[in-house]
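One structure below.
Missing here is one protein chain; the remaining ones are kept as they sit in the complex.
And then chain A:
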Amino acid sequence: MDLSSINPILLLASLIVAATPLLLAAIGELVVEKAGVLNLGVEGMMITGAICGFAIAVNTGSPVVGLIAAAGGGAVLSLLFALLTQFAMANQVASGLSLTLFGLGLSALIGQDYQGVKPPAFPKGDIPVLSDIPVLGPILFSQDFVVYLAFFLTLGVWVMLKYSRAGLILRAVGENHDAAHALGYKVVRIRVLAILFGGACAGLGGAYISLIRVPQWTEGMTAGIGWIALALVVFASWKPWRVLLGACLFGGVSVLQLNLQAAGVAIPVEYLAMSPYLITIIVLVIMSADRSRAPASLGKGFHAGS
């Protein structure tokens, strides 16, 4: 065993990289679920975002344009879900699952010409002055800007849900859509907007994997992160800061266990391999002892006439 071979600064820096796609997808899904919609298509939207972002970044040579395209791609796919569930009144669980299957297939189709292609390099966002701080600098202030975007998105969602009128309305729609409707709020419109936001966030998260974390395109490369994001929202009791904590825990323990293995720590590998899931669930379950519950209208369809 040689723990000294693990560099804690590099470890924490890669923790943040591992947590970011999960955080982006989960924070988007949190808003969707707060509006009372259960979209199980996160994985599909992520992988679609991953290939849209990758393809556009390769063709334009600009990873930033690629990221915008990824958000767009995820949103367009989620629009399909919105049409099915909000207008055609289809079952949300079934629609979400089929969205994942559709997204996986669509991305494989689009991605056929992008196997083995190298994307343009993503600029590292060293923040002047701050990135020179010892220890904290390399961990927090010399990441790419998507990391900061994900953080401020979390902050923004928290402020919006907790302190703004728009957030109050969104929560009202999620808690009791009939009452919100009676008060004159456009339930369907608000939900569609929330779904689009969730799709864009998932798309961004996917593109973060294909453009920055890996970076390359391979079929099925999100490999279940979308599902983990979904679970994270539930375990985090629909609270933005807990989602952030959960994402960092999951990403952190995933990276840590690989480092521990490489350092030859004498913990059986099976336990190390399951540790990200276990630790994240245990911590978040203990934290949700305050009996926070799901939005009351979660997963229920709404029709103004009924």
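Throughout what follows, contacts are C-beta pairs under 8 Å (C-beta built on N, C-alpha and C of every residue); 3 or more make two chains touch, one makes a residue touch a chain; residues count from 1.
Quick note on the criterion: contacts and distances are computed from a predicted model.
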According to its UniProt record, what is the protein name of the omitted chain, chosen from "BMP family ABC transporter substrate-binding protein", "FtsW/RodA/SpoVE family cell cycle protein", "Lipid II isoglutaminyl synthase (glutamine-hydrolyzing) subunit GatD" or "SigE family RNA polymerase sigma factor"?
-> "BMP family ABC transporter substrate-binding protein"
Of A:68, A:221, A:284 or A:298, which residue touches the hidden chain?
-> A:221
Of the candidates A:89, A:269, A:285 or A:304, the residue in contact with the absent chain is A:269
Identify the residue among A:7, A:59, A:164 or A:292 that touches the chain left out of the display.
-> A:7
Can you list where chain A touches the absent chain?
-> 5-7, 10-11, 14, 18, 21, 108, 111-112, 115-118, 209, 213-216, 218-225, 254-255, 258-259, 261-264, 266, 268-270, 273
